[in-house]
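Excluded from the complex is one protein chain; the other protein chains are retained at their positions.
Coming up: chain A.
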Amino acid sequence: MTQHEGGPAPSRRALLGWGGAGLALGAAAAGGAAAVARTNDDPNSTASSAVEFHGAHQAGIATPVQDRLHFAAFDVTTEDRGEFAAMLKEWTAAARRMTAGKPVGDGAFGGLAEAPPDDTGEALGLRPSRLTLTIGFGPSLFGKFGLAGKRPEALVDLPRFPGDNLDKSRTGGDLCVQACSDDPQVAVHAIRNLARIGFGKAAIRWSQLGFGKTSSTTPGAQTPRNLMGFKDGTRNIAGTETDRLKKFVWAAAADGGANSAWMSGGSYLVARRIRMNIETWDRASLQEQEDVFGRDKGVGAPVGKSKEHDAPFLKAMKPDAHVRLAHPESNDGATILRRGYSFTDGTDGLGRLDAGLFFLAYQRDVRKGFLPLQRRLSASDALNEYIQHVGSAVFAIPPGVRDKDDWWGRTLLTEEG
């Protein structure tokens, strides 16, 4: 990692093929390389490159999905709006540097011997690893700083769904930062340094580490498997599908009601920690497992079809099959962009693997995306026997940071709306 000033090298830009709107047009190639990132030590590989921080949309949504996640939800502890804005500016500056593969502030060494270094140092020498940092604002934030008039209607409080067993210490938050990277140390470093800058202004409420992306935003890339061993989310929106992104993911000025002009170009995120009953699942027969999903376990083809990407014939599946219930056709076209990760947090004290899916869904309007989908799934999904939703949060994801003078939250905190 170099410490000189300046943006990402033009060659990296070209490699990623960024369009003016900040979409990854050359995503297929980038995604293909990412699949082998863990074993690829070639410093010229795309896995080592930086993802552009600036753009109309925040990186980390439609940009190619990286291998690792550190997601953190924060409570805002300051009551001073100016101080909150100053922290967001400081966060933006740090995020701008870290996503470019540079250390925070004056770096991790070489400064005053008596002072702790600005950067914690564990990412020194590591490549940018396609780090993306994506910020979001939770419903509870709009009760603070006189922001009530800016809460978008599309940012709904999620109802309690049947079967939910939500743990308060893994639920909610005024702010979130999603750090995705091909190197877990780079993602952890990013959250750690933001948390440090935030002390006294924002405190981590909960966080989640994730590995093994369970969905892909790059067409052509193999759909990764979840911890149940199945390919899920084959029909996910790709970063190249400009029309579907516009229709289902990017918020428009008037979407969320009169209060949401500031959200134009943003999105809404639902995060759910879904615990899997791994041991009982593993004892289920192959037939049952395949019936539950509505796919075969080998190639991932929908029931009655032979290839993973074959269009599913929903009526051939059991009425409570997961794919059938989650499919847009069963939900008046409701479509979300999934960006989930598997997680394993050791064992739970009863000898059971504390593992599952950290589900991340982006959508243009929560009322038209996650809400109808989850209503249907929580009511009748066959998978419910093997999973439990234990954490939940929803966030408004503001538009991208335009340039070096812009900052996270500017449209929320400064513009009329």
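Simple rule for what comes next: a contact is a pair of C-beta atoms (placed from the backbone, for glycine too) under 8 Å apart; a residue touches a chain by one contact, two chains touch by 3 or more; residues count from 1.
Throughout what follows, contacts and distances are computed from a predicted model.
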| request: Assign the chain not included in the display its UniProt protein name, restricting the answer to "ABC transporter permease", "Iron uptake system protein EfeO", "SRPBCC family protein" or "Urea carboxylase". | output: "Iron uptake system protein EfeO"
| task | From the listed residues A:Lys144, A:Arg196, A:Arg225 or A:Arg244, report the one that touches the chain absent from this view. | result | A:Arg196
| request: Just name the one of A:Pro116, A:Pro159 or A:Pro328 that touches the chain not displayed here. | output: A:Pro116
| field | On chain A, residues whose C-beta touches the chain left out of the figure | value | 75, 77, 112, 114-116, 169, 196, 199-201, 203
